[in-house]
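Removed from the display is one protein chain of the complex; every other protein chain stays in position.
In this document, chain identifiers A, B and C correspond to the written order of the chains, with residue numbering beginning at 1 in each.
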Amino acid sequence: MHLRGFTNPLSPTGSASLVEPPPHHIGSDAIRVLFRAGADLARRYLPEPLEPVEDGVGFAFVADMIKVSDSDPDQAFTSPRRTQYGEGIIGFYATYRGEPGRFSTFIWVTEDWSMGFGNVMGWGKKIGEVRRTHINPYNPAMGPIGPGTKLSGSVSRLGERVLDVGIEITEAIEASQMPAYGNRGFLLSHQPSPSPAVPTRTSLLGLQLSNVRTGDVFRGTPHLTIHDAVNEDLALLRDVEPFAAYAFKQGWTTDTVAQVLHDYPPEQARQGVGEGA
Amino acid sequence: MHLRGFTNPLSPTGSASLVEPPPHHIGSDAIRVLFRAGADLARRYLPEPLEPVEDGVGFAFVADMIKVSDSDPDQAFTSPRRTQYGEGIIGFYATYRGEPGRFSTFIWVTEDWSMGFGNVMGWGKKIGEVRRTHINPYNPAMGPIGPGTKLSGSVSRLGERVLDVGIEITEAIEASQMPAYGNRGFLLSHQPSPSPAVPTRTSLLGLQLSNVRTGDVFRGTPHLTIHDAVNEDLALLRDVEPFAAYAFKQGWTTDTVAQVLHDYPPEQARQGVGEGA
Amino acid sequence: MHLRGFTNPLSPTGSASLVEPPPHHIGSDAIRVLFRAGADLARRYLPEPLEPVEDGVGFAFVADMIKVSDSDPDQAFTSPRRTQYGEGIIGFYATYRGEPGRFSTFIWVTEDWSMGFGNVMGWGKKIGEVRRTHINPYNPAMGPIGPGTKLSGSVSRLGERVLDVGIEITEAIEASQMPAYGNRGFLLSHQPSPSPAVPTRTSLLGLQLSNVRTGDVFRGTPHLTIHDAVNEDLALLRDVEPFAAYAFKQGWTTDTVAQVLHDYPPEQARQGVGEGA
Partner (left out) sequence: MHLRGFTNPLSPTGSASLVEPPPHHIGSDAIRVLFRAGADLARRYLPEPLEPVEDGVGFAFVADMIKVSDSDPDQAFTSPRRTQYGEGIIGFYATYRGEPGRFSTFIWVTEDWSMGFGNVMGWGKKIGEVRRTHINPYNPAMGPIGPGTKLSGSVSRLGERVLDVGIEITEAIEASQMPAYGNRGFLLSHQPSPSPAVPTRTSLLGLQLSNVRTGDVFRGTPHLTIHDAVNEDLALLRDVEPFAAYAFKQGWTTDTVAQVLHDYPPEQARQGVGEGA
């Protein structure tokens, strides 16, 4: 194949690819709210054979993200927008054969290249509006982030609000004091069939992030509203109970080193098609 | 698998899927400019074994599109935005073993669900701004579309202009007078590997559209500017020669009935990765 | 003054002006839903001395708009985006000294130049997302607009839904059968003071449109939802009763020929400032 690129569109030099090949070095400035859904409800949002943890602990997350592609280390200078994205997530902590991790059932990002990379890996991203509080301590009405600071974030899509999270910071804590529930991601790769000759391929993957570093961690009072928006499937989650909130910064490296944990038979996956409309 | 949906994100009811399952009934209000690139240049933008037609005839296209999903026929009323998208294309006419069709090397659309469906089928879509002239004959300064009307369209991405097309209409013609170069689409399905255990899968597909109907066809003087924008691969196409322009409306039905024409060995496709950064 | 332009930013040649000088020739493809709010409620949304009509008849409107500036008649070809905007309105019919007209209390548009021109004239426009159903009769699942067609429109702002309107068309009617309530606009010019030396200036204006032409008029069953969104003042209107809906196309010419009907004392206008926060 003489056309080149990590992803479509392939082209003569490869420069049109939606996103550069991994590794991607990631930085996150995040608000995370933990909630309890109950194990039965959590199980409905987790692909089998993942199992909920505790009483169905889930998370809602809104962050400003920065990606530096290993192959284009100067991109934050040459093309800033290709290195920045907003991200919102609603997901659940889970175990696979007893090993812990997290599954991001719903992900919204602001940039097409992040959505496209999600499709490569098995993160089911959509494009949404993602906004969170920014603090500038030189603003005469603001101070440094600390106890008393209030931060919020939101996701909207199709002109409707989907998610609101917030934290009223009560104290600075060590990174080790923030519960991690494992630092492995579970991913659901799902490639619908374009042709009678090509089966739908659906697999559960596990991805270990590397170079993880966390800091500027704060704990506080949580705020959470999950909305029943069009083209989502959130109605059942409207009444989950938030019980903790964290603001933090984190960095890591993502690479195409996922492990295949489980392959779903094509017929199973396709059963959902007709009813999913 | 108890999670449902045609595409990710899979969810309990399937209602969160980025897009509804096909068939999709499509309507297009389009400007198409034909250009000659020369066969050698066209070949650089076509996946082998596709062959250019004539002296490398290509097309630039900007259109307002409407999609009605067969499974949600009321969506244009209940959620208009999920049925509308702007689309711009730069592609080439081509033959596969002598059979004609067209290959859309670069596609920009305005909506995530259209981009995601492109990934299912093998259209390498990105999100861009797509705009074209609208005419309202009740505007005191406008009349009906006809000889003398001037229409234009453009694509921008990442804050830069990518494509400008235009037509100064000279005459109404019959749909049969507009060259078709076959009405089959060639698609390049390309699923990069997320894991050492999963090969990159790259295939050339052929897709026959059905229910094709064309009308309100006009011929005119072409305008075309292809820009050398960031994260594209268009520099070589800046000087192609436009030779015809058409404005028209067209409808058809798209379904997941592609034929697999050619599978590329994974090693070949991966060769592009490193150099494509 | 050697800097030039109809509006700011003034510049050496005037080409940077946010919008071209009027006359502006306008075309509208609109959905209008009439509602009854009760006279007392309507009066709260009308600047004195305007008086409600009947039992407080108001209108909700969503349209695709096209503007052709008299001074740049080719702009729909040379720069389409500067000629297109989406517009949503919630307003009330009213009389001034017994003469009928309409007052657009809330207006959302998609383009900055339309918002800026609103400020020149006295339309209090904000930027919002405005979308309405589009029909393409070549789409295999669509037909021409007529009895049975369902059209909707919406406005969102700041990631929240503000307004939904809809019509289920029952019959084609003559333009003369659609109630007009006068075709004069009442405008509220309001220029807050930037300086202790410059008073806030608030005036009620009347504007007669010219070249009005209406067609493709349909009547139908109305749908209306007014949302209580952030940074709006719509909570009181959530329960108004829709009683009629029209889909239609209309054209007219707007010029800077408003009449001053009423000047408000600066103190009065400024009283609102502190409490309006």
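We adopt the following convention: a residue touches a chain if its C-beta (ideal position, glycine included) is under 8 Å from a C-beta of that chain, and two chains touch if they have at least 3 such contacts.
These figures come from a predicted structure and were not determined experimentally.
S.K.: Which residue from C:139, C:156, C:189 or C:250 sits in contact with the chain not drawn here?
M.R.: Only one of C:139, C:156, C:189 or C:250 touches the chain omitted from view, namely C:189.
S.K.: Can you work out which residue in B:8, B:156 or B:203 touches the chain that's missing from view?
M.R.: Going through B:8, B:156 or B:203 one by one, B:156 is the residue touching the chain not shown.
S.K.: Taking the entire complex into account, which one of C:37, C:121, C:141 or C:155 touches the absent chain?
M.R.: C:121
S.K.: Using the touch definition from the top, which of C:94, C:158 or C:247 touches the missing chain?
M.R.: C:158
S.K.: May I ask which residue of A:91, A:166 or A:242 touches the chain that does not appear here?
M.R.: Final answer for the missing-chain contact: A:166.
S.K.: Tell me where the left-out chain touches chain B, residue by residue.
M.R.: Within chain B, the residues that touch the unshown chain are 129, 131, 154, 156, 159-161.
S.K.: Using the touch rule from the top, list residues of chain C that touch the missing partner.
M.R.: 1-18, 20-21, 44-45, 47-48, 69, 71-72, 79, 81-82, 105-107, 112-113, 115-116, 119-127, 158-159, 187-198, 202-203, 205, 207, 230-234, 236, 256-260, 264, 268-269, 271-277
S.K.: Going by the touch rule given at the top, which residues of chain A touch the chain that is not shown?
M.R.: Looking at chain A, the ones touching the missing chain are residues 25-29, 64, 66, 68, 70, 73-74, 76-78, 80-81, 83-84, 131-142, 150-154, 166, 211, 213-215, 249-253.
What we mean here is this: only the chains that are shown with their structure count from here on.
S.K.: Please tell me whether the contact surfaces of chain A and chain C are same or different in residue numbering, using the over-half criterion.
M.R.: same
S.K.: What whole-number Å value describes the gap between the mean CA coordinates of chain B and chain C?
M.R.: Distance between chain centres: 35 Å.
S.K.: Can you check how far apart chain A and chain B are, centre to centre, with Cα atoms defining each centre and the answer in Å?
M.R.: Taking the mean C-alpha position of each chain, the two centres sit 29 Å apart.
S.K.: Compute the distance, rounded to whole Å, between the mean C-alpha positions of chain A and chain C.
M.R.: 40
S.K.: Any chance you could list the residues of chain C touching two or more other chains?
M.R.: Within chain C, residues 131, 154 contact more than one other chain.
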